[in-house]
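Left out: one protein chain. Kept in place: all the others.
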Amino acid sequence: MNRLIKHGIIFVQGFLLINLLWWLASTVLDINVIPNPILVYKQFPTIFEDNIYIHIGASLKRIGLGLLLSLLVGVPIGILMGYSKIANKILYPLIYFSYPIPKTALLPVTMLLWGMRDGSKIAIIFLIIVFQVIVSVRDSVSHIDRTMYQVTRSAGANKRQIIRHVTLPAILPELLTNIRVSLGTAVSILFFIEAYGTKHGMGYYILDAWSRINYIDMYLGIIVISIVGFILFVSIDIIADKICRWSSL
Amino acid sequence: MNRLIKHGIIFVQGFLLINLLWWLASTVLDINVIPNPILVYKQFPTIFEDNIYIHIGASLKRIGLGLLLSLLVGVPIGILMGYSKIANKILYPLIYFSYPIPKTALLPVTMLLWGMRDGSKIAIIFLIIVFQVIVSVRDSVSHIDRTMYQVTRSAGANKRQIIRHVTLPAILPELLTNIRVSLGTAVSILFFIEAYGTKHGMGYYILDAWSRINYIDMYLGIIVISIVGFILFVSIDIIADKICRWSSL
Amino acid sequence: MILGTSGCGKSTLVNTLAGTITSTSGDIVYVKEQQSKPLNPKIHKIGIIPQNCGLLPWKTVKENCLLPLRIRKEQVSESRIKEITNIYKSLDIEKLLHKYPKELSGGQAQRAAIARAFIMRPDLLLMDEPFSALDEITREEARELFLKIWNQHKPTTVLVTHSIEEALYLGNRIIVMGTDKGNIKHQMDNPYFGQLSPQSLEYLAAKQLLRKQLIKTEVGEQTSE
Amino acid sequence: MILGTSGCGKSTLVNTLAGTITSTSGDIVYVKEQQSKPLNPKIHKIGIIPQNCGLLPWKTVKENCLLPLRIRKEQVSESRIKEITNIYKSLDIEKLLHKYPKELSGGQAQRAAIARAFIMRPDLLLMDEPFSALDEITREEARELFLKIWNQHKPTTVLVTHSIEEALYLGNRIIVMGTDKGNIKHQMDNPYFGQLSPQSLEYLAAKQLLRKQLIKTEVGEQTSE
Partner (left out) sequence: NETNNTNQKDNVERTETTEDTQTVLRIGMISSTDAIPFVLIDKNGLADKYKLDIQFEVFKSAKDRDAALQAGELDGFLADLIAVCMYQNANLDVKITGSTDGDFVLLAGKNSGVTDISQIKGKSIAISENTLIDYTLDKILENNNFQSDDVKKEVVDRIPDRFELLRNDKIDLGLMPEPFASLALESGAINLGSASEYGLYPAISAFTQTAIDEKADAIRDFYKAYNEAVEYMNNTDIAEYEEAVIEAAGYPEEMSGKIQLGKFRTNELPSKEGVEAAITWASEKGLCSSSLTYDQVVYDVSK
């Protein structure tokens, strides 16, 4: 509860400051790509007419599924690479080499393989995030203090129990930080993946307004996407606080 | 030297594996957006006719300047937020709220403020990376063991000396990891910023080939960008090994 | 019971021992009741107290202490619960059960690690300076507790210490390690095992002998340069 | 010289002391040659040995030891270099100078921290269990070195220890801390300062007294529940 209030205060503060800066910029620069925030907020009700909920829902679904898939694939692979020398030898060069490949350039491929609906969109999010997850999990696995294993294994733990009691809790804090960064990446990639095959999504909303040169709507979309991003970030923070209390002591 | 050989082996391994996968995909799927790698490599000399060096140089310049600027701005702000309660109180909500704003949507604004040449391109890279740098520096500053300060300050160190002997070395490993992720982001953002106002850059090269439906050239561009990305990553790794040897013991 | 100068490789030895066992490469054979089987943490219970305590930072003291039982899915009887509560009491950590390892003082962490090792009733016990961060009173109590528990199950024990008195009090067999590549400088069986500070001349002589061995190692080290 | 049961708040006291000093909120006054000035690390040299040693992990042992001199930009004369080399030798860390703290054993790290504190010739010395991870021989030598250096500059020293003997050997004034909120159980001036294990009856009596104080604290703790 306290946490929520604290985050609420941060939200309000940040929101006001940003808007102050925005207002200053719009007044000082006086160019029409930076409209006066007051004008923008006056138009706020239009986003409800535009059914912004549907857009938010569509984007969240894509991000959520992409993230979930990356975790389901990335965490086991990362753990495997952290523990098995053979797996690491084979997979490390592959991961290392694929990491900097710009996944967005693979759009034609994903589009043909998984269609132009959510399939290819989720695939792109997955491709971008999964490498980060794998590398981060592998690195944090290799940073686990060896005595943790000794102690647990000597108590009779089998592999599954070691992963449950040592590996997963140890990698969790870094994984959550990583998910936060990944979420940011996923949000900014929305512009790319919601530019085709859909009429819903926050990325689509902003792009549509942009193509109509409707800067008021565009800024409304940006405000909405920022608030949604903020809420996602805060959720991760709260989860981290709950399950990783030990790490922030 | 040994390091270089090691990285060379990883490179070759990764390269071969990726190409094997690619070849398999092109054979099994048989769609024209996945050309046979052999065909692509046959065309390899064309990239030199296309003066690929100029493209690489143009992109590296943009990425380099954007990164440099983010570090110059982000590291001091991050340190300030880590140490000064007041600075943190004011800046934290601002940063936290701005972090998820999709910076790519600000393209019209940046173009207006810094023109459509390298100015706006560097500004976009800067805007995307600087928040990551600030947050990561601030977090790693707050994770520094308090006894480190006690010991150093009691030896008579002033603020500058503490930053030099404690803060900077302590945040360096995480900062380098962060720069690696940022470089990846910057490389993938090339598609976005090199879509206008330039005829040079690896992003432009790929986009141009893509819009000509010249998949051979497009894949050549992707190969080049991946190799450049790989070299950047390896450079960071080698730097990290050199100056943060202590952290990997 | 292993004695040795600082940095001579005692922790390394214990870690290797633990590592070898836990990686079950089976070089170490555990002899009990005339049957010799390769050591296996699945069958034998092995309790380890590393020099840095080795508590899992994401579990509270209580969860840490009970983890071995949970891993082995042991049924905890009424009397066992009493025994566990007694161990908590003797080590004076009842009030700390819900704290995380990071919230403990150096000595408290060590006591939690000792409790964890004792609670699991180990067949083999590896301890690296388990009493070093304790004050004298607590240390004496912990030593007594160790002897009590040792007498119940008589686990094979390897204990690293810096204190000659502790070695003579708790050790059946005392090994002094040299500085050069972990060789053994001196070995002796200890007749004073379990006796608190006897005043006999032989005891003092044994103490002197061990002291000399420690110094000799050091001299050896300095001249070997 | 501060004694006290494990977890009674000694480390916290030392940290607070160090923290207050280094945050220069000026509550602590340092009295020297009849002039009292607020303590200030810019003017006074303060050496701290925390319980976890507090070596900077990114500097080698040598860089760690010489950092205080570097920070104060002190000219290092020939004789000073000799003094420093002697400290290295006495603490037996010459061979470790180019290692990073992570490569050290528990005792080696402690010795490096002691060397760093001694090298800077401090006016005030805060030490939290500085000799706990050392074997007996090394510990005795370190204590002697401490006395030697103390006699040269006579820095004000706060030392936390678990060992009554150490307290009686090294302490001018001995304070026993209680478990409840860091109150002081007992204070005494120590007439045996600098004397190695005297055999007089009074010495043994003082030892007994301190022991009792420690036990009492514990009993008090247990009954106060």
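Residue numbering begins at 1 within each chain, and the chains themselves are lettered A, B, C and D in the order written.
Definition applied: a residue touches a chain if its C-beta (ideal position, glycine included) is under 8 Å from a C-beta of that chain, and two chains touch if they have at least 3 such contacts.
Note that the structure is a prediction, hence the values are computed from the model and not measured.
Contact with the chain that does not appear here is found for just one residue of A:25, A:65, A:112 or A:144, A:112.
Considering the full assembly, A:215 is the residue among A:99, A:149 or A:215 that touches the omitted chain. Screening B:16, B:38, B:213 or B:231 against the full complex identifies B:213 as the residue touching the chain left out. Although one chain is not displayed, its contacts with subunit A can still be listed: residues 31-33, 107-108, 111-112, 115-116, 195-199, 204, 207-208, 210-215. Touching residues on subunit B toward the chain that is not drawn are 31-33, 51, 54, 107-108, 111-112, 115-116, 195-197, 199, 207-208, 210-214.
Simple rule for what comes next: only the chains that are shown with their structure count from here on.
Among the inter-chain contacts, the highest number of C-beta pairs connects A-B. Distance between chain centres (mean CA atoms), subunit A to subunit C: 47 Å.
Counting partner chains per residue, subunit A has no residue touching two or more of them. Checking each pair of chains for touch leaves A-B, A-C, B-D, C-D. Every residue of subunit A that touches subunit C in the complex is listed here, in rising order: 145-158, 161, 165-166, 169-170, 172, 244-247, 249. Listing the residues of subunit D that touch subunit C in their complex gives 3-7, 11, 51, 92, 96, 104-108, 111, 129, 132-139, 162-164, 211, 214-215, 218, 221-222. The part of subunit D that touches subunit B in the complex is made up of residues 15, 18-19, 21-22, 41-42, 45-48, 50, 52, 54, 56-59, 67-68, 71-72, 100-103, 120, 126.
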